[in-house]
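All protein chains but one are shown in place.
Note that the chains are named A, B and C in the order they appear, and that numbering of residues resets to 1 at the start of each chain.
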Amino acid sequence: MARVLLFGPLRDLAGWRERDIESGSLAALRSLLAEEDEALGLALDGPGVQVAVDQALVRGDMPLGDGSEVAFLPPMSGG
Amino acid sequence: MARVLLFGPLRDLAGWRERDIESGSLAALRSLLAEEDEALGLALDGPGVQVAVDQALVRGDMPLGDGSEVAFLPPMSGG
Amino acid sequence: MIRLTDQPFDPGALLTAFAEGRSETGAIATFTGIARAEAGATAILELEAYPGFTEAEIGRIADQARARFGLHDLAILHRIGRIGPGEPIVFVATAAGHRRAAFEACDFLMDYLKSRAPFWKKEHGPGGERWIEPTAQDHADRERWDKETTG
Partner (left out) sequence: MIRLTDQPFDPGALLTAFAEGRSETGAIATFTGIARAEAGATAILELEAYPGFTEAEIGRIADQARARFGLHDLAILHRIGRIGPGEPIVFVATAAGHRRAAFEACDFLMDYLKSRAPFWKKEHGPGGERWIEPTAQDHADRERWDKETTG
């Protein structure tokens, strides 16, 4: 089970903030989320959306271990 | 009588900070001070030395009234 | 010090603490960002962070600033949660030997915080709520630092 976190507008779009989802890889997790919610699937692939696995930014696919934390981070804006 | 004020290194050079001196113009005052103290006279004409009469910066000569305040301001350095 | 807080804070108290006992530091620059009332439209800002990750990312930016500008020290405090008009959102302080380095580092840190730090900002206004993304100006501000060499 991976823990999936959504931030900012992604959370509002999906209607949830955090879920445990069974998935062996980041690519598989993306497909699963897109199947379940097409709008969310498109948004996760949208411009400027970054992904962190276990609090480190990653690009492309990677395997997910049990207890991995996957965070989808839309464009950031502080200050 | 004009009140003459020296600031910063000019004061150390002359050995005084403020004096009342009888003089009808700024040019006459400069001559008088240079006659009395050659080193001070040279320093007053030195690079970056500005003159304020009654707290307004002036250039060149000007008449001095009774009670005029003449300040010689060497290069400034704050902060 | 790099810290997030969900409580209002006084930037002056932070500067007092930051300035204390600095006999070798010639220059301290600070920046305080305040939630604007936007001409009477009493909006509430809501700021979200990714706890742990957000501090770590700011830490990486802070390390860059330390090295690039030769800072003696820095402090960053960022509000999260709901923020009312007139309340400080962010405080940045930089200490350096000379003023140019302190100013530039503070400016640099703010440009990064505005457009690259992991925060998400929602405005609750009279016309509903909306997420705020960095402006084109915010991106342009940050990109200055990719081009410039420090003088």
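Throughout what follows, a contact is a pair of C-beta atoms (placed from the backbone, for glycine too) under 8 Å apart; a residue touches a chain by one contact, two chains touch by 3 or more.
Computed from a predicted structure; not experimentally measured.
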Contacts of the unshown chain among the visible ones are B, C
Given the full complex, what residues of chain C touch the hidden partner chain?
-> 10-19, 21-34, 36-37, 39, 85-86, 88, 97, 99-100, 102-103, 106-107, 110, 114, 141
In the complete complex, which positions of chain B touch the hidden chain?
-> 5, 7-9, 12, 52, 55, 71, 73-79
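Keep in mind that, in the parts below, only the chains that are shown with their structure count from here on.
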Return the chain whose centre of C-alpha atoms lies at maximal distance from the corresponding centre of chain C.
-> B
Please work out the Cα centroid separation of chain A and chain B, and write it as a whole number of Å.
-> 74
Any idea how many Å lie between the Cα centroids of chain B and chain C?
-> 49
Give, as an integer number of Å, the spacing between the C-alpha centres of chain C and chain A.
-> 27
What are the residue numbers in chain B that touch two or more other chains?
-> none
Which parts of chain C, given as residue numbers and ranges, touch two or more other chains?
-> none
